[in-house]
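Take this structure first; my questions come after.
Note that one protein chain of the assembly has been removed; the remaining protein chains are unaltered in position.
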Amino acid sequence: MPESEALHASHRLEYPYARSVGPVIGAFLTGLRDGRLLGVRGSGGSVIVPPTEYDPDTGDDTGEVVEVGPGGVVESWAWVPDPLPKHPSDRPFAWALIRLDGADTALLHAVDSGGPDRLATGDRVTVRFRPAAERIGSMADIEAFVPEGGAA
Amino acid sequence: MSAVAGRRTPRPVSIASFAQARNVRRDDEHNEVEMLMPVVAEVFGTIGITKDDIDFICSGSTDYLIGGPFSFVTALDAVGVWPPKSESHVEMDGAWALYEAWVLLQEGEIDAALVYCFGRSSPGNLNEILALQLDPYYVAPLWPDPVSLAALQARALIDAGKATEADFAAIASRSRRDALDNPKAQVANDIPAEKLLEDEYIVSPLRRHALPPITDGVAAIVLAAGDKARQWSKPVWITGLDHRIETHSLGARDLTSSPSTARAAEGAGVSDGPIDVAEIHAPFAHQEIILKEALGLDETVVVNPSGGPLAANPLMSAGLIRIGEAATRISSGRAHRAVAHATSGPCLQQNLVCVLEGE
Partner (left out) sequence: MADRDDTAAAGDLGPVTTLATPIRLDFEFTPGVAQSRFLRGLERGRFIGQRCPKCGMVYVPSRGSCPTDGVPTTEDVELANVGTVTTYCVVNVPFAGQSIEIPYICAQVLLDGANISFMGLIQEIPADQIRMGMRVEAVWVDPDRLTPSLASVRYFRPNGEPDADYESFKEYL
């Protein structure tokens, strides 16, 4: 390599973050660990899922915890033919915004439909949790959503 | 003037000078300082000034892109800041650095500012790095990549009957054809939309052509007010500048519209007069449709004659480049009144609108 050319080196950056979740996010994650989907009621009466400490429309504190799902409606979706290494599925899947039954906002997660021709906006899907022993209180406790009726 | 509460006529500030590096897929020869130096030298040199004529410096960048700490501090070596300068930095596109400098100029105590930004997308994996700007509890742990999130937005747009995949291809085709006249563009070609529709899906409904290129690039602007605005160049005035943000919660937004852009456009006074040209920071083809609607632009407006972000999308710089390109259209006499737009965050979460006018 000529003297004028720049050197190169690979390097890895790692942050072992552990975040305090607080009572609202904590309630949702506790629900996931326990196999339930929870939202929270906003100041205008809407149910926000996943729950936030404040109503995104008004900025007011949110109120009571509300159980939602386990089924819901696909509001939009995007088919991933070649999943990336950190994606939640190692085989082709859809990202979807899912409005769970009883909720007024949508949750982002993976849908395991088996193919892009087996999913459409407006379809009903239902949650597939990991086994209880593997659940720790994180979004990964949901393995994926699947078409209602078990198409996949 | 439109009736926006609290809106007042801003102090006239001119885009006195603009420079950008040639946008490339990968510059693996230079560090940030070495990439910036020629651009800073050009942005000063074309109007015959030096760093000593500058009262304030503001930069935009993010260290996540190269994975090294404090690159925004070392980058100042490209300007030379001894004796010490008044300086600031935003972890945002350079368009927001320009906003900070413009606000300071409004105070009236300084007359000139340098704004610069740099974004090297090539050292790391953008799909992973950009996931880290998302909600760290509910979204980032799933590592959704920016293409996937944009695809959710594109699907929503199609489902709402507001666009088709052919529209996305037409925007990509036009942008890269226009980029043939832009020597700084990274992707420039003349491929008809029908041909582009044969591309494979990266994440459906987005085919390859609807995605921005991955770009290394830097840019700089000199802002001038008072006597300096006329002394240094033929003024291109910023007549309005505003930025707005929406909730980070994707599922709580209507992804088919951009209310934050519409609000910023109102604040900046886009509709106060006819717009000749718009430089829109729509990294994904479908986002141009959403943004045109939010900005209130009709079919007579020339959109992204530079090729826009589909021709070169240096992170942290592509927004400032929109302002520079729009200003260049005015200073070269090809437009009288222009709007420039910059975005940040997933699916157009945060948006800045800048209205520019010649004399």
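Per-chain numbering from 1; labels A and B assigned in written order.
We take it that a contact is a pair of C-beta atoms (placed from the backbone, for glycine too) under 8 Å apart; a residue touches a chain by one contact, two chains touch by 3 or more.
Only a predicted model underlies this, so the values are computations on that prediction, with no experimental measurement involved.
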Partners of the unshown chain among those that are drawn:
A, B
Among the options B:I129, B:A169 or B:V270, the absent chain makes contact with B:I129
Have a look at B:T74, B:S88 or B:S332 and name the one touching the chain we're not showing.
B:T74
Spell out, residue by residue, where the missing chain touches subunit B.
28-34, 37, 40-41, 51, 64, 66-68, 74, 76-82, 122-125, 128-129, 132, 136-137, 140-141
By the contact criterion defined above, which parts of subunit A meet the unshown chain? Give residue numbers in ascending order.
3-21, 25-27, 29-30, 33-36, 70, 126-129, 131-133, 135-138
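FYI, only the chains that are shown with their structure count from here on.
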Using Cα averages as centroids, what's the distance between subunit A and subunit B in whole Å?
30
Would you pull the subunit B residues touching subunit A in the complex into a rising list?
28-31, 67, 127-128, 131, 136-139, 141-145, 148-149, 151-156, 159, 201, 203-206, 247, 249-252, 255
In the complex, the residues of subunit A that touch subunit B are 5-6, 8, 11, 13, 17, 19, 21, 25, 28-29, 48-50, 52, 56-57, 75-81, 84, 86-88, 95-99, 105-110, 116, 121, 138-140
